[in-house]
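So the structure is just underneath, and the comments pick up after that.
Note that this complex is displayed minus one protein chain, with the remaining chains in position.
First chain written, first letter: the chains are A, B and C, and each begins at residue 1.
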Amino acid sequence: MAYLGTPIVIDKLLYQPKNSLVNQSINARELEEPLNGDGFGIGWYVPEVYAEPVTFVSVSPAWSNRNLRNLAPKIRAHCFVAHVRAASVGEVSESNCHPFQYKNLLMMHNGGVENFARIKRKLREPLSDELYNWIKGQTDSEHLFAYFLNYLFDHHKTISPEAVIDAFEHTFMTLKKLMAENGIEEAAYLNMVVTNGLFTVGTRYNTSPGEPPLTLYHSEGSRYVVEDGISQMVAPEDDDHAVLVVSEKLTDDASWTLIPENHFVVVDPTLTVRIIPIKA
Amino acid sequence: MAYLGTPIVIDKLLYQPKNSLVNQSINARELEEPLNGDGFGIGWYVPEVYAEPVTFVSVSPAWSNRNLRNLAPKIRAHCFVAHVRAASVGEVSESNCHPFQYKNLLMMHNGGVENFARIKRKLREPLSDELYNWIKGQTDSEHLFAYFLNYLFDHHKTISPEAVIDAFEHTFMTLKKLMAENGIEEAAYLNMVVTNGLFTVGTRYNTSPGEPPLTLYHSEGSRYVVEDGISQMVAPEDDDHAVLVVSEKLTDDASWTLIPENHFVVVDPTLTVRIIPIKA
Amino acid sequence: MAYLGTPIVIDKLLYQPKNSLVNQSINARELEEPLNGDGFGIGWYVPEVYAEPVTFVSVSPAWSNRNLRNLAPKIRAHCFVAHVRAASVGEVSESNCHPFQYKNLLMMHNGGVENFARIKRKLREPLSDELYNWIKGQTDSEHLFAYFLNYLFDHHKTISPEAVIDAFEHTFMTLKKLMAENGIEEAAYLNMVVTNGLFTVGTRYNTSPGEPPLTLYHSEGSRYVVEDGISQMVAPEDDDHAVLVVSEKLTDDASWTLIPENHFVVVDPTLTVRIIPIKA
Partner (left out) sequence: MAYLGTPIVIDKLLYQPKNSLVNQSINARELEEPLNGDGFGIGWYVPEVYAEPVTFVSVSPAWSNRNLRNLAPKIRAHCFVAHVRAASVGEVSESNCHPFQYKNLLMMHNGGVENFARIKRKLREPLSDELYNWIKGQTDSEHLFAYFLNYLFDHHKTISPEAVIDAFEHTFMTLKKLMAENGIEEAAYLNMVVTNGLFTVGTRYNTSPGEPPLTLYHSEGSRYVVEDGISQMVAPEDDDHAVLVVSEKLTDDASWTLIPENHFVVVDPTLTVRIIPIKA
C-alpha cells in the first residue's frame, strides 16, 4: 500500500478498513496462500523534521505488534507506505522486511522471482561497492532494488518519475535477460512501488505475458474517510487530494481501478495519476 | 498435542504430518478463526538428565521459527507436548505462551473463559503466596493452572492421575461457581492437558452442556510413523507403545478417537488409555 | 529521562550526548551494576494528532534496536520520556518495559522494592477491577503505578501537579506501611516520574533516610543543543524554554542540579521548576 496526498492518520489505512493491510496480514483474499505473517514494515515521510523517511519493521506479525498498534493512531503523514510479508525467498529477519530504504527512497515488492539463487550473483556484479555492501538480506526484492538504484544514480542526476520509469524498465529487461541465460522459465512477478515522498511510481508487471500478474489497484479522491467501518475516498470537492495504490482493494466499493497488465501507475507531485505501458 | 510412549523424534509430530501442529498454526481446519500465529511452545522430558522438563516458547509464529525448525529433527523424547496460540486473553508475550511449567508438571489449554477479567481476582485470592507470585502472565489458562496447582498440592501428597482428576474437577466446579456469581453466561471451553512425564490427563470440557466443546482426540499404537507424507500409528505388534492426544487430527485416516463431551482422557504410566466422565 | 519544553528532535537526547541514555544502556556510570540491557522504552506526546502519547518499547537492548535508531532523528516532540531497564523484578518482556502508559499519563521508575512478592497481593487488593486487570506484567513499578492511579482518580477530579504529589505521597506511605507489616527492612528506592505531556512530577525518594537515594538531576535552559559532541542547555534568551529531569547527568558540565533527597521536582506547564519535600 502506498498513500500520497492530504496528510492522513495511518490508523485509518492500517486498521480501520474492513480489508485493511493488518487484516490482509491474516487473510489476503486474492492470494492463493492467504497468510502474510512473516513480518511487516511501514514507512512515512516527515519533511518538517528530516529529509529521509522513517521506516519501522518487525519480524512479528502485524496483527499482534504492540508498537504498531500504539503508533498507528498517532502518526499523520502525507506519504505513507506499508507492507506485509509472506516469506518466499530469504529468512524471516528484519533485514528482509519491506520497505527497503535507500536515502530518501522507499521500495516495496509484491511477487517474486523463482530460482532467484541462480542469478543473484550476476545481478550483484555490476553494483558499485557502496550498493553491493548496502544489501543486508537475501531477498530477490532487495537485490532488484539495489540493481535499480545502481542504474538510477548512474544515469540520472535528477530523480524524477521519468528517471524512475527508465530505471524500472532497464531493471526488468536485465532481469529477463539473466533469467533467459540461466534457464529460468517461470514467470517473475514484479509489482513494485518506489517513492521519494513527493511522487510514487508503481509497476504491475509479469515477465511472461500469458500469466496473469498479481493485482494492483489505485484509488483517488479528495480525502480518505472511514465511517461506520466503511472506508472510501471522498470525491474531490476542495483542495484536498489523495491517491492510494494497493495490491488488494481495501473495500468492496467501486472506487478501485485495476492497473492494466505490464503498466506503470505514476502519481505525480501534483497528485495527477498517469497509467503508462512498461517497455520491457 | 501431547505424546507419551516410545521415544520419538519430535520433527515427526511437529512438521511431517500433513495436518501437523506447525501447519495447524497456519490453518487450523476445525476452528472458526483458523490462525494460530501468536506464539507457540513445546515441552519435553529428559529424565536421564533432569527431573523437570524442557520448555521452549516463542512469540514468533511456529512456522517461521528458525530455532524450532533446527531443534525438531534432533530431539527424541518419550513425553512431548506442543501448543500453538491464537491470542484471546492476554498480550502476545512469552509469559502467555503454553505450555505452562510448574516444577515437573506441564499444562496446556485450548479454549477460553469469556469475560475472564471479572473473576480473575477471585481466582487468585485462595492462592498461596508462592503460586500467587508464580503467575507471570495475564491469561485465563495460567490462572486456572495456578488454582489447579494450589488445590492439587494442598490435597494430595502423591501426584497420581486420580489426584489430577480431583484437582481438575474441583477447579471446574469453582470456575462455574465464580462465573455464575459474576454473571458470566457464555460457555467456558476447557480442553486442558496436564502431564508429569509419566502420565497424562486431558479434559474435553464445556461449562454449558448444550454448546459443543472443542474437539479432542486420541490415537494409540505401537509407534508413530511417517511414510511418504502419510503419518499414522502402527498397530501394536511388539513392546513399543505410544498414545497421542490432540485437538485436531493430524491425518485423515480412521485412527483417531473423539473423546466424548465432558470426559477425561487418562494415559497411565503403562500407556493404558481410560475415558472417564468429568464430575463438575 | 523526561524532557519538557521547546520541541526537540529526540535523537539529540537519545544518541548524541556523550553520556546519552543509549550509552547509559551500555555503561551507566553512577550505578553499581552498570548494564541496562533488558529492554527500553520511549514515550512522546503528539497533541496535534492524538490525546494519548505514543509509547514504543522493546525487549532488545536500546543500543542495537534498528527501529529506535531510525525513528530518533525523525521525531520532534515537546514532551519526551525514555527509560532503559536492568531487570530486577519481573521477566524481560514488553509488559515489563517502562514507560507504563495509562490513558494520557506516562510513568517511569528507577529503583526497586526488595522482596516485593511479599506485598504484591496486598497492593492489588484495593484496586478497582479496571486497574486490577490493567496490570500486564510483574514489576513492582507497574503495581505501584496502578496503586497510584487508583488513588489519583478516586481523590482528584482534575489531574494537576498537586494531585499527582498527593497520590505519590499516599502511595509511598502505603508502601512503607505494607513493608513494615511484612517484615521488609531493606530500603525501597523510588525515583519515579509521571507526566501528562503538560507537566511533569519526579520523585527522588528512599524509604530508609539513612541510605543514599539513587541520583536524580534537573537542568533547564532555553534549548538543548549538541555541538561537536558537547551537549548543554542554552541559557534563556528568548521565548524558548526546556527542562530535563534525568537519573544521570548527560554531560560533565555544571548545568545539572541534584534534586535533594526525598523531594519532588515539579515542572509546571509554564516550565517553572519547583523542588518540594516529600511528606511520606
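Convention: a contact is a pair of C-beta atoms (placed from the backbone, for glycine too) under 8 Å apart; a residue touches a chain by one contact, two chains touch by 3 or more.
Just so it is clear, the model here is predicted, and its values are computed rather than measured.
Undergrad: May I ask which residue of B:Ala2, B:Val22, B:Val57 or B:Val201 touches the chain that does not appear here?
TA: B:Val57
Undergrad: Footprint of the hidden chain on chain A, which residues?
TA: Touch with the absent chain occurs at residues 91, 93-95, 117-118, 120-121, 124, 129, 132-133, 136-138.
Undergrad: Which residue numbers on chain B touch the omitted chain?
TA: 9, 46, 48-50, 52-58, 66-67, 70-71, 73-76, 94
Undergrad: Touching the hidden chain in the full complex, which residues of chain C are there? Just list them.
TA: Its contact residues with the unshown chain are 26-27, 35, 37-38, 59-61, 63-64, 66, 87, 91-92.
Here is the rule we go by: only the chains that are shown with their structure count from here on.
Undergrad: With chain centres defined as C-alpha means, what is the inter-centre distance between chain A and chain C in Å?
TA: 39
Undergrad: Would you pick out the residues of chain C that each touch at least 2 other chains?
TA: 94
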